[in-house]
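Sharing a structure with you now.
Shown here: the complex without one of its protein chains, the others still in place.
Per-chain residue numbering starts at 1, and chain names A and B are given in the order in which the chains are listed.
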Amino acid sequence: MKFRKFIQPLEEGFLSEGDVIRAEGLTKQFGNFTAVDHISFTVHKGEIFGFLGANGAGKTTAMKMLCGISTMTDGQVCIAGYDLKWHVRRIKREIGYMSQKFSLYEDLKVWENIRLFGGIYGLKEDEIERKTELLLDRLDLRKQKNSLVRSLPLGWKQKLAFSVAIIHNPKIVFLDEPTGGVDPATRRGFWEMIYDAAEQGITIFVTTHYMDEAEYCDRVSIMVDGRIEALDTPARLKEMYNSDNMDQVFHTLARRAKRDE
Amino acid sequence: MFTVVAEDIAKSYSRKVRALKGVSLSVDKGELFGLIGPDGAGKTTLFRILTTLILPDSGTASVCGYDIVKDYKEIRKRVGYMPGKFSLYQDLSVRENINFFATLFGTNLKDNYETVKDIYSQIEPFERRKAGALSGGMKQKLALSCALIHRPDVLFLDEPTTGVDPVSRKEFWAMLKRLKEQGLSIIVSTPYMDEATLCDRIALIRNGSFMDTDSPSGIISKFDRTLLSVKGSRMPALLKALRADDRVHSCFAFGDTHHIVMNKSVSADVIGSLHSSLLARGFDDVEIKSIAPNIEDCYMYLDTINR
Partner (left out) sequence: MKSFRTFISFVKKEFSHILRDTRTLMVLLVMPVVMILLFGFALSTELKSVKVAVYAPSMDVITERIVTQVDASPYFTVSHYIKEKSGFERVMLSNKAQVIIAFEENFYHRVVHDGQGAIQILVDGTDMNIGQMATFYLNSIIASCRQELMMESMLNATETLLPPVMINVNTKMLYNPQMKSSFNFVPGVMGMILMLVCAMMTSVSIVREKQRGTMEVLLVSPVKPVSIILAKAIPYFTLSVVNLVTIIFLSVHLLKVPLSGSLFWVIVVSMLFIMVSLSLGIFVSTIVNTQEEAILISSMVFMLPTLLLSGMLFPIESIPVVLQYVSHFIPAKWYIEAMKVMMIQGLDIRYCMDSVLILCGFLVVIVSASILTFKNRL
């Protein structure tokens, strides 16, 4: 029975017109431990989707599966029109990824990083050229074109990393705690870039520990103990949990957590 | 008598990299002092100087009445320190970690159990687990227990809550509050502005210098501009429109609203006039309120005028 389920292709129309991600019963088990426990959700085209949860709630594991870095134990997932089980490589071409831990090569120059990632995502030579110029102007990095990324302030690095992650105009970009450690103004500058990208039609899938950033999202899901406990717009969530801000919503939900990783 | 006093501390790593440009602070006994600022602002350098790990280029400082240069040995007996990248010994168990740090200071868990009980009892059920297998929140509790095991007079915590979820962060701060009430002086750094209000006094640090040092309410009371919150349906477009307005000094997104700092010479009915000019630009559902600033507003405001 299980085997049949595994080889079954996704039904026609599994992913509806306006959506880019649909997950049904996505599960990850490590031995007896269920890190991600049958979660289901859809992400609409062009929206900013906040993926929240306490440390150890399973959001990193879930994100890894969606990016195709980790294989799922069970469930059906369709990303950008492709079945995650069969077309991981195809999906990888349609997504961008940026995390706080890894983003750019510190020992390469600014333009070398842009060029490298352009190459990795299979952009053509003249396109890379054009994109490089565009990015240097937009990020105001023309003077630093030849500096090593290491020497840039953290805020610029993050902006550059984000620009590079969407250099190939992906359908979706996954951001794993993208704004850690920068000053408040820079953090907001970063979110303005996210808005711009969303306006261009790129779907944003983002995790964060800053609860005010949750308010910037179109819709927010909150994971507790491997399950999605809540998923709605910030306004509706606040209403539902009778809270003034997302911080309170988060606390109400995360306190229900029983497991300790 | 202050537990920690620093006068005009400066430190450069090279001619270009000036980590600290002359900062001064004093921390009272039983005070919780916060260093608030982003990565690279100089927080870690200041911690390392105060814990006698590096020498300042200029300036003087004392901890528990001892000079950080001459009497570093005395200071090392009296402080607890949790470095930013501190990660315990992953291959040792919880119990082994705490025992090791206890013997490091010539004491043991039994003698000082009372000191750490509040925190350690929470991880005690997992004593035999390897530190590497603990969750983020528990690792922190263990690290804090290890820093406390020798009953230090001062606790230095370098970004203890970075990368930790809001719930664990809140728990951590509750622990700090209880420690403070026991008479411990605590200096803690954090990039999270919302944690600033949990400190007795804070220093807002940016690019190696303090923009201001005061109690959180003191810093807020010094904010002398009009601060408005604006809410509407087309938030990104609204932000751009507000920035273009010459009455607006600065404008940033703030959760589900935008906070705008007005220029000094604005009329009394600025809300009304702003409302009508936004309406003229097609923002018909805008809601404008005058609000009291929080620390993050103050930080960003000081940041814009110091830039």
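Just so it is clear, a contact is a pair of C-beta atoms (placed from the backbone, for glycine too) under 8 Å apart; a residue touches a chain by one contact, two chains touch by 3 or more.
Quantities reported herein were computed from a predicted structural model and do not represent experimental measurements.
Undergrad: List the displayed chains that the omitted chain touches in the full complex.
TA: B
Undergrad: Hey, which of B:12, B:60 or B:99 is the one touching the hidden chain?
TA: That would be B:99, which touches the missing chain.
Undergrad: With the missing chain put back, one of B:10, B:25, B:41 or B:79 would touch it. Which one?
TA: Checking the options B:10, B:25, B:41 or B:79, the one contacting the hidden chain is B:79.
Undergrad: When the complex is taken as a whole, what residues of chain B touch the one chain not shown?
TA: 48, 51-55, 72-73, 76-77, 79, 81-89, 91-92, 96, 99-101, 103-106, 146-147
Throughout what follows, only the chains that are shown with their structure count from here on.
Undergrad: Distance-wise, how many Å sit between the C-alpha centres of chain A and chain B, to the nearest whole number?
TA: The answer is 27 Å.
Undergrad: What does chain A use to touch chain B in their complex?
TA: 53-57, 100, 153-155, 177, 180-186, 188, 191-192, 195, 199, 209-212, 215-216, 234-235, 245-247, 250-251, 254-255, 257, 260-261
Undergrad: Flag every residue of chain B that touches chain A in the complex, lowest number first.
TA: Those in contact with chain A are residues 37-41, 134-138, 162-170, 191-194, 206, 236, 239, 252-256, 296, 299-300, 303-304.
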